[in-house]
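Below you'll find the structure I mean.
As you look at this complex, bear in mind that one protein chain is not there, while each of the others sits in place.
Think of it as A and B in the order they're written, each chain with its own count starting at 1.
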Amino acid sequence: MLKATIVVKLKEGVDDPEGKTIKHSLNLLGFEPVVRVNVARHYEIFIDAPREEGEKMIEEMLRKLLINPVIHEYEVRVEEI
Amino acid sequence: MKVAILQMEGTNCEEESYMAFKEIGAEPEYLHLNLLRPGMLEDYDMLFIPGGFSSGDYVRAGAIFAARLKAKAWNELRKFVEAEKPVMGVCNGFQVLIELGLLPGTDGISDVPEAALATNESNRFECRWVHLKKERDSIFSANVPDRIVLPVAHAEGRFIASPRVIEEMEAQRQVVFRYIAPDGSKPDYPWNPNGSINDIAAVVNSYGNVFGIMPHPERAFFWYQHPDWTRIPRNRGDGYYVFESLMRIIEAKNR
Partner (left out) sequence: MKLRKITDGVYEVSILNATEEELEEINETMGLALSIEEMKKMQEFFREMGREPTDLEIHAIAQGWSEHCSYKSSKPVLRKYIFGIPSEHAMIVMQDDAGVVEFDDEYAYVFKIESHNHPSAVEPYGGAATGVGGIIRDVLNMGAKPMALVDPLFFAPPNYDGKLNPGIKHPRFLLNGVVAGIRDYGNRVGIPTVAGMTYFHEDYVNNILVNAGCLGVVRKDKIVRSMVDAPGIKLVMVGGRTGRDGIHGVNFASKVLSEKSEEEKQAVQLGNPILKEPLIHVVLEANDMGIVYGMKDLGGGGLGSVVGEMCHAGGVGAEVHLDRVLLKEPNMAPWEIWVSESQERMLLAVKEENLPALEKLCKKWDVEMSVIGESISERRLRIYWHGEKILDMPLEFITAGVEYDRPFKIKKVERVQELPPEPKYHNVFLRILSDFNVASKEWIIRQYDHEVQGRTVIKPMQGIIGFESHGDASIIKPVHSSWKGIAITTVANPHIAKLDPYMGALYTVDEAVRNLVAVGARPSSLSDGLNFGNPEREEIMGEFVESCRGLGDAARVLGTPYVSGNVSFYNEAFGKNIPPTVVLMAVGIIDDIRAAVSSDFKRDGNHIYLVGSTAPDMGGSVYYRVLGAKSTVVPEVNINKTKELSEKLLKAMSRGLVRACHDISHGGLAVALAEMSMGGDVGAEIDVGAMQHMRSDFKLFSESPTRWICEVSPEHGEEFASLTGAVRIGTVSGDSLRIRDGARWLFNVSVEKMRTVWRGALRAHLG
């Protein structure tokens, strides 16, 4: 069994209103030193397939659904469990 | 004109859209993604993707709808677009067309999205009316007056694309409507409700047959749907003219 950990985040330079709002709230709560918050999506996808096939599938998943290349970048880690 | 109104779980503006097409004399039909079979699309003259929260907007607004549509009928859809039949998406439907790569479509159809409708600058869903300026005629806007008002209701409507794509879009005059301040000046929030680049509210592809719009013309079809009808008399809602434009063009073509 494979476990793919995928983090999808906004590209540098794409405005992140959610991160900004959270930063503002944290400042309000007294965490004044917080200067920036980035929000990312973290997917854990479990795949019952051999490694090579699984990695190919993940590439496809990213392309077909999980990211929009205009605004997103991503990191993938695949491990056998 | 037979119009397919695509549905999946979470689309929720299909009824008022159906009503709008019916009123202008088209023949709208609901077509659920689960019931879409090969060869079905070609029976229609137009494809309409209504607003809503398809699949809850999980992953990204419109992404799951687009992925499933692509998996089911991508080749047919391509053919539909290449045959220059009209395709229109409102709000979530616009998001779907972007995710499909059919919009902005600076060079026809793109395999990967060339733009995004990102989270509003205000970071929240907002339902409010906006002023729009018509930038060009198209089969979707020929009969629309130069200045109209329509409602927006979305959390992800900030039009973003690379400077190159934006430049191409502008050069090809693909922007159909822009947000504008009531006095005609460049809009700040809330007149540009989401922070879209160049105040872009609606675009058409380079062929001129695929149209995406964030505001909801189908919710402003009748005069009494306007928020200020107790102040300003109108014969029709401003959104009516979008549908009327379509009907005229199609009718003329069929004649």
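In this section, contacts are C-beta pairs under 8 Å (C-beta built on N, C-alpha and C of every residue); 3 or more make two chains touch, one makes a residue touch a chain.
All values reported here derive from a predicted model rather than from experimental measurement.
One chain is not depicted; across the entire complex it touches B. The residue touching the chain not shown here, chosen from B:L35, B:A171 or B:A252, is B:L35. Of the listed positions B:R128, B:R147, B:R164 or B:K186, the one in contact with the omitted chain in the full complex is B:R128. Of B:F94, B:F140, B:F177 or B:F221, it is B:F221 that touches the chain left out of the display. Touching residues on chain B toward the chain that is not drawn are 9-10, 12-13, 15-16, 19, 32, 34-35, 51-53, 55-58, 123-129, 131, 149, 151, 153, 182, 190-191, 216, 218-219, 221-222, 224-225, 227-231.
The working rule: only the chains that are shown with their structure count from here on.
Averaging Cα coordinates per chain places chain A and chain B 29 Å apart. Here chain A touches chain B in the complex through residues 14-18, 20-21, 41, 63-66, 68-71, going by the rule given at the top.
Residues of chain B that touch chain A in their complex: 59-60, 63-64, 67, 70-71, 99, 112-116, 118-123, 158, 160-162, 195.
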